[in-house]
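Note that one protein chain is taken out, while the other chains of the complex remain in position.
Moving on, here comes chain A:
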């Protein structure tokens, strides 16, 4: 049989049609889900694969899911590749065989046309609960996977169209909110169903051999575009290292993350060797997550118009030694590995900043902080407040970092203060951008914000998963590091308590908890910052008069509204002399002594 020829317009139309199938899957999940995690935080992804399990088109996606779906499908194909038949659907969440962390359940449906396996539709959703010792199955302080919830091995959850009742009953009995979880699994099944129907239409329109050929071409097309972009990057090996404050168990012991990015010709390799051995706290990541981070960093710095699919991944190799925090083994706990992902993305960008200084930003806020407040009202009905707050972007070689914005590795929405107060027993006393917290620079780091919570009920548990309290977000090419994060509580009796970045405590009526996110790093020499930009920040209350003088060398004139040019020139010369740079340091960071166990 001769290969069907491909018309360029036909290809473009097919490409759009297939991407729109993946998008329709994503919309289906969005429309049918029960949970706020999926709806507000869009913590799910959908994708479409060819018969070999290669990712062809990805729908709306959380960056953290980018590399995860092919890994999960590969695990399914290893186990069931020979026995798949029409009407089968498979699921898993096991981090040690295709999964990432337990709340993320993967669902895949093979699509057969005339009895021949042609494709797979797949989705991953973060479920509200997967059992385990803590509601939400998301605790940072579990030390083994067995504490974190139920592990779903690779399972056939529909067998020739017949649901596997054992699976569904087992889930129902082991999660805290069975109706919600079952509803959200139905949303995933609905997405696969939509994809199946849409793909059948495409096969009817083009004929299966042509569809097969077009899907293969779609991979080659993405690979061509990605490789062309990678080829433009300078060759070499670029390394970077950064640290998590600690793993939440061994307090005050920084956890190193390291990468060596090697770029040769039109290929690139992310080698995470040198990162910490896997840790006791639940910060351990899987290889698939290491891939997601690597892909996200690369895609963010190249001009890539091609669909993110297996073709792009062919140009990228990811190495992560087994038994480390970036590729853990049993019985590691993994629930809060998101934080490790955020640090890995900081590290990857740090290395890329050496490769292409003009394309990469300084360090962002360190990733989102997770704040959970849970307890029971007097009538024993439960409440759970759970928020992931992101704050600020690192300064860019061409612009300031963004103040108050989701991290690039996530894309979370904020929750309304008024809705929170209407539904939860908390009063949010402020939600405000913090001045002087973004690192100074020719372009300054983004300013983070503070949220202050006054607790209004009898008693609740407060659990906080944050970072960047001890090790500040780095600045680049002369830019200063961002300010650290802070957690403190003013008890109803007036007692003040300072906390580390990861902790749990009890809140009682009238206690006030304050979380301040870390500021982002600056880029370039602060003394080269345009005086007008400094003055604008001063006017807007984002940079204090003292910081303008001490960090930027800008002296205000007597009227306080404009800069004194002569005094500024003198001040800048003085500062320049005092610091004695021969050239701007590539990276600036700072460690703060960890909180002694004092506050505990």
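Here is the rule we go by: a contact is a pair of C-beta atoms (placed from the backbone, for glycine too) under 8 Å apart; a residue touches a chain by one contact, two chains touch by 3 or more; residues count from 1.
Note that in this section contacts and distances are computed from a predicted model.
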{"item": "From \"Hydantoinase/oxoprolinase family protein\", \"Proline/glycine betaine ABC transporter permease\", \"Heme exporter protein B\" or \"Cytochrome c domain-containing protein\", the hidden chain's UniProt protein name", "value": "\"Hydantoinase/oxoprolinase family protein\""}
{"item": "Touch criterion as defined above, residue of A:159, A:235 or A:421 at the omitted chain", "value": "A:421"}
{"item": "Residue among A:301, A:563 or A:587 that touches the chain left out of view", "value": "A:301"}
{"item": "Identified contact with the non-displayed chain, of A:411, A:490, A:504 or A:544", "value": "A:411"}
{"item": "Residues from chain A at the interface with the omitted partner, ascending", "value": "7-13, 15-17, 19-20, 23-24, 26-27, 30-32, 34, 36, 39-40, 42, 59-61, 63, 179, 183, 186, 190, 221-222, 224-225, 228, 296, 299-301, 304-306, 359-361, 389-390, 396, 398-399, 402-406, 408, 411-414, 416-419, 421-423, 427, 429-433, 449, 452, 539-542"}
